[in-house]
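To start, I am sharing the structure in question, which I have written as structure tokens.
A protein chain is absent from this complex, but the other protein chains hold their places.
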Amino acid sequence: MKEKYSQLFSNVKEIQPLVHHMTNYVTVNDCANITIAIGASPIMADEIAEMEEFVNISQALVLNIGTINERVLKSMLVAGKIANKKNVPVILDPVGVGASQFRNQALERLLDCVQFSCIKGNVSEIRFLAGLSSKTRGVDADIRDEMTSEDLANMAKKLAEKLESVIVITGVVDTVADCENVYLIKNGHEKLSSISGTGCMSASLLGAFIGANPSERVLSSVLAITSMGIAGEIASEKTRGNGSFKVALHDEISCLDIQTFNDRERIISL
Amino acid sequence: MKEKYSQLFSNVKEIQPLVHHMTNYVTVNDCANITIAIGASPIMADEIAEMEEFVNISQALVLNIGTINERVLKSMLVAGKIANKKNVPVILDPVGVGASQFRNQALERLLDCVQFSCIKGNVSEIRFLAGLSSKTRGVDADIRDEMTSEDLANMAKKLAEKLESVIVITGVVDTVADCENVYLIKNGHEKLSSISGTGCMSASLLGAFIGANPSERVLSSVLAITSMGIAGEIASEKTRGNGSFKVALHDEISCLDIQTFNDRERIISL
Partner (left out) sequence: MKEKYSQLFSNVKEIQPLVHHMTNYVTVNDCANITIAIGASPIMADEIAEMEEFVNISQALVLNIGTINERVLKSMLVAGKIANKKNVPVILDPVGVGASQFRNQALERLLDCVQFSCIKGNVSEIRFLAGLSSKTRGVDADIRDEMTSEDLANMAKKLAEKLESVIVITGVVDTVADCENVYLIKNGHEKLSSISGTGCMSASLLGAFIGANPSERVLSSVLAITSMGIAGEIASEKTRGNGSFKVALHDEISCLDIQTFNDRERIISL
């Protein structure tokens, strides 16, 4: 498995996939920088008229609905359809879904029109997608949505089957599943939730890994999420406050090598 | 008074108020991160269709007109009215008012339609609100608008009475007033004006403190502004350049405890 990880990891550095983002205005800079840090290349255009040309040159498309509005939703729908036609993998980050009707309907339209390669959310967001009652508190997971590892794994697998997509549920332990396999990732650190944008940056990493390894969606997802977890662990060891933690997180992603990855990964295949 | 401060301060950490922002695209990431650093939780949505649901779950609403446009102004008006109906405190940061007719009219519409719990600006912005001639130079205070502490206190108090709002005037010494009390805050450091966004971040802290302590608007405002001042002092002692000062500022807000606050605060009640 370690060899497989090495292959997927080094593909990102070699292929340097172009990852086209349509994302929120809060953490967009972090997304651009983390994409470069892992070895890929970001694009951030959202004008509907240029979606086709940008998707055509991209290896992955990341859609994040954090500050979604009507204008950008239209561009996302167009970009997503083109990506499907061109076999460009599409990653969805359904930020805050469940918190407003507008957001829920936006998600419904996206799911109706676009086939996603990977959908990543916190437990509240994924519960919403799975049709379970969810208590989304703004853009953070609600504590009342807590579930056991087993329930999470089952939910992820079922949803993966239904949506024909890799499902990533972030949390203290992260869950990654397709319709056949479930992986638990025990890397990470609580400091990752003390700054804005680690979720969004994880979606960028998903874009980078899946973009470089389109035929290995589930393992690529595992690597992306584990990379963020490991970088968070190392960054937390080196820093005290939130500002320097964020800086160190970018440092550690940019300095992460496959040896460190393989030494520190705590990936469990169920 | 120190005990009171402790109470208001720890309420932020305990209640973790949701602070809904509609703000400019320049410093929005700093606002999100400083909100988390102080112990609160940020939301940044601005689509008009989801204002009601987001305001309903929020403990405070922060409106910042730094890069205001027609679309977002409409969302702000809707959000502000709902907040008033639901007793969610609204904080206004009238960035650059006086610099353009569009901005002045936007402000007028906001003041007409929304009752603010707190309005924070530099001396040029507050002079404009007070109807005095103001020489706003872009988004920074104009040196020609300088006033004595006494004049500032009087202006703040009068405006607080007129607008039924706490008034915060930032400067070398900060002034915080409602219609009865005036506080001067002698904390802070000139480095705070060497980076973009410290004013916007102060508004986020106002949202966090007032959101957690809605019945103590004026003291909450004093604490928010003093926290930024103290963090700026400590950060300036530790750093040389602008980049690391900004990082340290986030660090110090995230590490600020009530002991440090009470040791360093230089709040004067007039």
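So that you can tell them apart, the chains are marked A and B in the order they are listed, and the count of residues begins at 1 in each.
The criterion applied here is as follows: a residue touches a chain if its C-beta (ideal position, glycine included) is under 8 Å from a C-beta of that chain, and two chains touch if they have at least 3 such contacts.
Note that the structure is predicted; figures quoted are calculated from it, not measured.
Asks: Sort through A:81, A:109, A:250 or A:264 and give me the one touching the missing partner chain.
Replies: A:250
Asks: Which of these, A:45, A:78 or A:258, touches the one chain of the complex that we don't see?
Replies: Answering carefully, the residue with contact to the hidden chain is A:45.
Asks: Tell me, which residues in chain B touch the chain that this view leaves out?
Replies: With respect to the unshown chain, the touching residues of chain B are 24-27, 29-30, 66-70, 96, 99-103, 137-140, 194-197, 240-244, 246-247.
Asks: Identify the residues of chain A touching the omitted chain, counting contacts across the whole complex.
Replies: Residues of chain A in touch with the missing chain: 18, 25, 28-29, 32-33, 36-37, 41-47, 49-50, 53-54, 57-58, 71, 246-255.
What we mean here is this: only the chains that are shown with their structure count from here on.
Asks: Which integer distance in Å separates the CA centroid of chain A from that of chain B?
Replies: Measuring from centre to centre gives 33 Å for this pair.
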